[in-house]
Structure formats: structure tokens, C-alpha cells
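Below: one structure, written as C-alpha cells.
Missing here is one protein chain; the remaining ones are kept as they sit in the complex.
Here is chain A:
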Amino acid sequence: MDTKLKKSKAIVSLISFFLSMGILIATAIFGISFLMNYDYAMQQISDLKQEDYQNTNAFRAELSQMLNHILHVMDTLSSSDTAAETELQDSVYSDSDGNRYYYFSDADDPFGLNADTARNLLYQIGTASNRTAYSNDTEHENLYEGDLPEGYNFRLIFDGKTVSIEKDGVAVDVYGDGFYRSDSGMWNVPGYENMAANPDYENFRVCLVARQIPVEPMDGSSALYDIPQQGRETLLFLRIWSCIIAFSAILLVLAFLWRKERRELSRRIAAHTANLYFEWKLAFAILVLFLTTGFVSGSIPGNVVCFLLSLPGYYLIAIDLRYNRGSWRRNVISTMLRRRAEYRKTFEQKLPLERRLLERWDDFIKCEAITFSVGLVLSIFTVGLLAPVTIALMVYFAYRYGKLHRQLAQDLGRLTTQITSVQQGKNTAPLLLPQDSDLREAAHALNDIEHGVNTAVEERVKSERMKVELITNVSHDIKTPLTSIISYVDLLKQEETLPDHVKDYIKVLDEKSLRLKNMIQDIFDVSKAASGNMELQMEPLDLGKLVRQTLADMDEAVQASQLLFRVDIPDQPVTITADGGRLYRVFQNLISNALRYSLEGTRVFVSLTEADGFACVALKNISRYELDPNVDITERFVRGDAARTTAGSGLGLSIAKSFTEACGGEFSIQIDADLFTARVTFPLTPPSITLQKPSEA
């Protein structure tokens, strides 16, 4: 019920809108025509106010024009008798204002005045000698002079040169200041200074007498009777029209009040027209334009009907323009192209990437070729009319291909960037390409790989951390009993009454427990360094000095050994950035290694060289044991001697390697037969970062 009411409201509002707009437009046209003939229209309006029809402009015009006609006919009759009759028939002529008049004359009624059977106008026409040659009044001998008959009060006399008028026995001022102005409503009769009487008319005499109140003729027509009648009709029309305007105002109010419903309806209609092709709309608009301009119908009512019919057309165009923005895009060609694109897409999706790209290129070439050839032929037939369309289509295809290609290039760029960052181990957000991207699957796969790598790295870090925790806990647990062992061995050592062989045993216990202690610390250190949990105090230092200090620190052991140390370290500072304490451990381990495993009596070479921005410390010695070049002896617990009889913890090189790497250096071992070379390489710190200088006291 409510929706029905709403619907009817909308329809009423719509119709009201049309009607009121139509009326307003008609009024506007009427107003424009009024303004264009302003003087004439004003004369007519002033006539409406006149009670006495004889005072109207229309009466003046009618009588003036009648007189001019009579004079014209008289002139014709007098010039040639026989020809005149035929010539007078259906005479049509224009007056000086350009108005056209029709008089149906014949021999009996050469002036066309006898149709007035009511005799609202009496006339006597003749020459100076015979003033009453033609007359429609048999009762009165002479109307030129004397009293007028009963009921008549107006007399116009033409005396061959001028006109004199008498109304109710009073003379009327015909000529005013003697100059005729066409727009002033003056008597349009000969005798003005600027419109003198034709000299041919000098002999003619005319007398016209008008009835005070015109009477309706029984059969026939009276121009005089029509004058007040027409005035009344015009008045009636104006009244009706103002009623209509008032009505249209009410309609407009209605249309305004229910504008919401109307707009709703408009929107619904627009929703229907939205799906129409633009071409249909264009054709419709042209048709509506034709209707309005009145090409269809020649008559005035036909034009009005056409105009009214065209109004809804304009309405439809207006709402389509308003609610369906960009509806021009929905045209036949674009729809065809879109359908084709959709078809191609579903077709392409089944192909692998490289086939898809090749297929796309082929398609582009085909499109261009077909468009060009078809367009060429059509253009020749249409004398170049379709050439712009052809060119536009070709440009469109090129643009579309370029767009696809550009999109692909962008996606490819993003994909390679992502691959690089994944390869570098950067933690980036997953790459999301648009749904229709050709590389979407590849990006998806890459995201999976990245996820997998990240998970693996996380797991490894986690397990490494767990390993460190395990080693920490284990070493704690070992340390406690070891503390007791060391303490009691120490107490035993202080016993002096023990036999010598027991003292030997105690010495072994002492050595081994201390070795165990060192091993535990080494295990702890190496696992921390390897897992990257070691705290470092990185600072610029002199690598040469560090090696010299380490050698000095171990000087006793070096002197005690059977080895000769050949040290080649430049005097000038070799600055690198590292944790000095850790690096000391590296060289300490390397030197102890050399001391422990070198063949007696051989030389150990320690050298420091600088090259290409790197400083390299090399330590070379001749191994006492045969080394297996296939074994990585920097691995934890791997030792040069398979029997593990010597005193090392098996962690020396491992610690050296992991500490070096933790400080940002490189550690390498080279085995050439018995020649064992350990190299520690660090990037040189630029000279701008100066060595920590001891401040002067």
C-alpha cells in the first residue's frame, strides 16, 4: 500500500513536472514573441481596455486599410474597365506596414464590402462629379453631409487629398502633427506630409459610416462586428491562460513536494537506461531533436504535439546524463572489445607463462593487422571517413598491449627485488601481486619459499640457542663436582706423609682435573661464539702489536720449546677493529697449537702482511704428525692426532676460528704435506678511525 502510494506519488509528480514545465516553456515562448512585437502587442493590450470599439487600434487599422483598398480598387476601375473586373478578382495586396489582406471582389461587389449584411458599415464611393456611384445604402441619398442615420455615429470622408473624421458630431484629429509613424496606432490614411495622397486619387470621393454598436450579420461576415468580438476572445484566452499558469504553479509545487519520489523514479528509470548502448541513446537524442525542431509536422498544433512529445525525451536524456555518468563507455565497440578481452583471459589462463606472453604478442600483431586492413578497405569506400576510427582502434590496441607489458615489467621488478632480498636473508613482507598479474603464482611460490626459509632459520636459531643452554647447564653441573675434586686434590697435595708413588698419583689427578676445568671453559666459549651469543667489545687496535704482545705473553713457553720462532711483523701500526681479548685467545691458541704439534727443531714462521685493504697474520709450522688433508681440523673435538693422546682439549682451532669469525675476520687452515698454515685475515680499518691513543699525562 505504501509502496503503491509512493509509486503513484512519483508518477503524479513526474506528470506534474512535465506539464508545468511545458506550460512554463510555452509561456516563455509566448513572452518572447510578445517582446519581439512589443509595439503591436501593446496596442492590442490597450484595445482590450477600450469600451468603445471605435477607439481601438484595430478599428483604426481596419478602416484605414479599408479606405486604402477602396482607393486602390477605384484606381483600377477607372484606369481600364474591362480588365479591371478580372484583375480585381481575388485581389491580394499588402499595405504599407507589410500586412497582407484578402478581398474577394467581383463585379457586383468590387470592394468586397457587401458581405456585411448587418450593414455595420455604410459606404458611398464615387468621383467628385458623382459622389455616390457605389453605395450599400439605398435609404440615404447623401451621407457626406447632414445628420447620420439612427444608430450610426461615425463618419469618415476622403476628399481626394485628405481624410476627415467625425464622431458623435465632433471632428477627430486625424493627422496629429502631420507625420505618420507606423508604430503609433495612427490612422494609416493618405494625407500626411510624409505619406501624401496618390495624385491619381484626387478625383475620388469616399464616405464611410460606422454603426455605434455593431450587429452580428445573419449570413456573411462583418469586419467591424469582429473587432470587439475578437477583443473579447483575446481577453477570454488571456484569462484562461493565466488560470493555466496558476494551475501549473500548483503542479510545480506538487512536483517539488514529491521530488524525492520523483527522483527515486528517475533513478530507477536511469538504472534501466544505464544498460543501453550509447549508440541507441545517441540515436534517441537525435530523434528528440528532430521532434522539437518540428521537422516532422508542418502545422502549429503538430509542432505543439511534437514539442510535448519531445519533453519526456529530454527528460530521459537529462536523467541518463545525471545518473549514468560515463555511459558513453558502454558502446557497441567497447562492449565487443571487453567481451573479447574476457574470452582471451579465460583462454590465456590455461597456458603456461611463456606461452601466454607469446600468445599475447601474436594477438597484438593480429589485432593491428586486421584493424589496419579492414580499416583501409572501409576508409577507401567511405572516402576516409572511417580512417580516424581505424587509427583510434590501432592506437587503443597498442596502448592496451603497452599497459599489459608495463604491468608485467613492474611486477617482474618487484619479484626480482623480492628474490634478492630473500636471498640476502632480509625479513620482508610477503609480495602480494594483483589478482590478474601474470606473475602472481610465481610471487606466491616465492612467498612460500621465503616462509620456509624463515621457518628453517628460526628453527636453527632456536636449536642453536637450546644447544648453548644445554652446554651452559651441563658445564655448570660438571663444575660443582669438579670444584670438590680440585679442592680435595689440593688438600691431598698438602699432605706430606704420603708415599712418593701416591704423590705421583695425586700429581696426575691434579693435572687432569685442571685440564678438565680448561676444557669445560673452552666448550662453553666455543659454543657461545658459534651461536653468536658472545658479547664483544669491538675497538680499533694494532694487529701487529697484538701478535707481539701474545708472543711476549707466551715467551716462557716459546723459550722452553725446541722450536725457533721467526717473526716478521711491520713496526708501523696495522689497524683493524676487533675485540682484543678474544683475538688474544685466537693467537694464544694458534701459538700453543704450534708449540704442541710442531716437529722438534723446526721453525715456526709468524708473519703479518697487508694487501688490498686486508691484514693477514699467517702462522706456519711443520707438523709432527701426518695430517689428513680431508679432515677439517677446525671442527670441534677434531684433532690432528687420531689417538688423542696429547694434552689439548681439541677445541683450540675451533675456538680460534669461531672467535675470529665473531670479530668479523676470516680464519683459514691450509695443509701442504706437513706444512701447516693458519691464516687470520681482517679488513683494515680506514685511517680516519684513529687508534685509541694513550692520553698524555
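Here, contacts are C-beta pairs under 8 Å (C-beta built on N, C-alpha and C of every residue); 3 or more make two chains touch, one makes a residue touch a chain; residues count from 1.
In this section, contacts and distances are computed from a predicted model.
**Q** Would you mind picking the UniProt name of the chain not drawn here, from "FAD/NAD(P)-binding domain-containing protein", "3-isopropylmalate dehydratase large subunit", "Urease accessory protein UreF" or "Stage 0 sporulation protein A homolog"?
**A** The chain we cannot see is, by its UniProt record, "Stage 0 sporulation protein A homolog".
**Q** Which candidate, A:Gly581, A:Gly601, A:Pro629 or A:Pro686, sits in contact with the chain we can't see?
**A** A:Gly581
**Q** In the full complex, which of A:Asp52, A:Glu348, A:Asp553 or A:Glu610 touches the chain missing from this view?
**A** A:Asp553
**Q** Among A:Lys167, A:Arg356, A:Arg414 or A:Lys479, which one is in touch with the chain left out?
**A** A:Lys479
**Q** What does the interface between chain A and the hidden chain look like in terms of residue numbers?
**A** 475-476, 479-480, 482-488, 490-491, 494, 513, 517, 521, 524, 535, 541-543, 545-546, 548-553, 555, 578, 580-581, 583-584, 691-692, 694-695, 697
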